[in-house]
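Missing here: one protein chain of the complex. Every other protein chain is in place.
Going in written order, the chains are labelled A and B, and every chain counts its residues from 1.
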Amino acid sequence: MSDCGCRKGNEQAENDKNGGNSYLPWPARIEAISEENSQIKTFVLAFSGDKRQQDYRYLPGQFLMVSVPHCGEAPISISSTPTRPGSVHLSVRRAGLLTNAMHGLAVGDTVGLRGPYGRPFPLETFRGKDLLFVAGGIGLAPLRSVINHALDSEHDGRIEILYGSRSPEDIAFKADIATWEATPKVSCRLTVDVASPGWEGEVGVVTRLLPQVDLDPKTSVALVCGPPLMIRFVMAELSRMGYSDERIITTMERHMKCGLGACGHCHMDDRLVCVDGPVFSLAELRGRDVVELRDKP
Amino acid sequence: MTNSINEIENSEVLLVAGSNTTEAHPQVARRIYDAVDRGAKLIVIDPRRTKLASRAHIHLDIRPGTDIALLNGMMRAILDDNLADDLFVEMRTENFYALRDMLYRLDLAEVAAVTGVDQRLWQQAARLYARARKSVICYCLGVTQHICGTNNVQAYANLAMLTGKVEKEHCGVDPLRGQNNVQGACDMGALPGVFPGYQPVSDPKARAKFEQAWGVRLPAKPGRTLLDMTHGGGNGPVRGMFIVGENPLLSDPTMDKVRETMENLDILVVADIFLSETAQLADVVLPAASFAEKTGTFTNSERRVQMVRAAIPPLAESRTDAEIVIALANRLGYSMHYQSTAEIMEEIALLTPIYGGIYHDRLEESWGLQWPCFDRAHPGTPFLHKYMFTRGKGHFVPADHQRPAESVDEDYPLLLMTGRIYHHYHTGTMTRKSAALNRECNEAVLEINPADARALAVRNGERVRLASRRGAIELKAGITERVAPGMLYTTFHFAEAPINRLTVADRDPGSQCPEYKVCAAKVEKLT
Partner (left out) sequence: METRYILKKDHLAPWLRRVAKSHRVVAPVKNRHGDTLYAEIDGLDKVELDLAGQPQASAKSFFLPQQEVLFTYRTGKGGYEFHEPATPAPATVYFGLRSCDLSAILYTDVVFMGRHKDPGYRRRREGAILISIACHQPHPNCFCHATKSGPFLEFGYDLQFTDLGTRFLVEAGRSRGETLISQWRPFFSEAAEEDVKLQYQLALEANGLFRRNVDVGCAVRKLAEGEVAEGIWRELADRCQDCGGCAYLCPTCTCFTIRDEKLGPEHGERLRCWDACTLEGFSRMAGGHNPVAREQHALKRRFQHKLRDDVHKHGRPSCVGCGRCVGICFGGVDIVGFIDRLSEEDLP
């Protein structure tokens, strides 16, 4: 950052931690866009300036504050893995003003990025364990980061992926799924809420896939992400299957404005999702007033 | 209002009709809550299950536009139980026998059928209201915005007079005003037939007084009503309009007709603080100053005249409404010169008996004065009609139920009501400029009952097409039990979903107020 406190394409200094303006985003160029389904696009982003991109560090489970011109900022979880440097992936579902505007952007356009923020998945605790991923819809985005990280770092356990979508057309990350299915040690099971002609796979909510999993709850960790209702049902089912609260891990979505633990919007009982999360184990959520655990959300 | 707002807190029974008080008048709602906390009983007459209705001891969820039938039923119950205030009726009212005869002829089964309310419930409400020592009626646009609006109001007045619930503190009939200064505008003669202070233009003495003061000849005939102007009715088309701080394109019924009128004017001049939808059609737009940029008075619902003081000078080229009017008058050949708004207030005091004692210096250090306030020594009037009605004796006007202008039928099977929500004000010319308010609510929602939504296969949040015989709009469906089956509700705040494209232009013959509250509509799924 230059002395004038401006951030333009080619400036390189890194002083976010101390003297800098923690609200100032860095420009990042859209290098590629892939359409995951009618509602989700994955944006491949690179910071303007090679050095910043090279030096950029993040961990699976963290998120970025994304700026789109005139639309303010929104938190988006990173769907790429730091084991594949050179770009950052954000998978974005159309939901509000900013995400809709982002869907209108093209390759070559610029967005602003701040972060990474938040507590990542506890990757170090996964070593030697089997990993069970349970995702619904856009919920696969943050888990994709962990899955690919595990594959790249030659994870020494088995990987089971359960993924629920609304319909066969809504299945996102198809290219990733194809790769995972072709990888030894990884098994991938899909289900849809509503089948369409030609669909021969499972129909029903993602919890229906859980009985097919033959991992030992004592030696595996379950990672869950999706809509609040899905999280609730899946976590309850995992508990029944014998997963301890410490071994059920989820990541939360909340309204956020700063990502820095100051604005207050992402409060979850006595916690702030932006700094205390977004990754939480069920043990950390128990006893708290959390919509994802409430009987009547 | 015949009462002061604070009196509501100490009433024993509150009858609230056609008012979503919590959202539209939060300051009044708070006093209603306080009264209920102190043990007061709350009766709400409203087709919708508003927040207030859900807290009511008795909620009379009438079909829209059936107030008269219900009130007749209630008054009959009062007669049957001998709960009328005979002395009051004898001493202070006239034409009681006409009312009594009408009530004795009333078919109670028909009342139940028309209103859709259980007979026992309205009888209970009538007893509650009549037996209490202090009962107050608050009503709002759900009562007035009907083709029988005047009779509706009269029916509530009949109820109050029959039980002697006027003339006293904590008793009265209180229309809740929608704007900070709509009362003041009416007081100042912004009505077709009166000079300031409700002095009729047809009264030669009043006319002579104003002619002498202003040095001009004044017409003896009332001017045109709003809808005569915006809908081109009455005596030939209007050729030019000067619109001050109003957005009739969105706020008047049957929008397409209003647009046609506006577009056919020789000249349209609009003074407003923002470029409203109406201003966008204008030949000349005069940028006006906001409340924070001018000094003068507002008069609120309880007839309280209060000072506002300019916090900042008018921004850029904008001018206060007074400056605009004065400059226009001078350019048009009428010499008008005032040193200050205080001097204008002196003229108001001179010519308007009910404002006779209201001067800026008296308002400076106080919370204002409630009119009537006849001279400098007068303390103002917290509640009206003490000892005597304005017109002498209170006149009972018996009325029969009148069907709304448009009824539902096979083609348009749903009944559409329009109203307001908490976060926005009128056509949103001001509130929709606020990011904070827009975050809370930024789009029109059509309230629809779950049963109707199911029949139409409409999901919550889905965009639907809403149509009447006059036009159609698209908006988001919100499924809620607040509206009964067969009914719909939405607001007129959103230019993107201008609900007055659908409403009827039929109006009350007395007040000329259009029937915004009822029209027949249908909902269609968007494909």
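Things worth noting here:
Here is the rule we use: a residue touches a chain if its C-beta (ideal position, glycine included) is under 8 Å from a C-beta of that chain, and two chains touch if they have at least 3 such contacts.
Keep in mind that what you see is a predicted model, and the values were worked out from it rather than measured.
Only one of the listed residues, A:G86, A:G242 or A:G264, touches the absent chain: A:G264. The hidden chain makes contact, of the residues B:A316, B:A377, B:A436 or B:A457, with B:A436. Residues of chain A that touch the chain left out of view are 4-9, 18, 20-25, 27, 29, 48, 67, 69-74, 95-99, 110-112, 228, 253-255, 257-258, 260-265, 267-270, 275, 290-291. The chain not displayed touches chain B at residues 22, 26-27, 29-30, 33-34, 51, 55, 309, 422, 435-436, 439-440, 461.
Following the convention adopted for this analysis, only the chains that are shown with their structure count from here on.
One finds 52 Å separating the Cα centroids of chain A and chain B.
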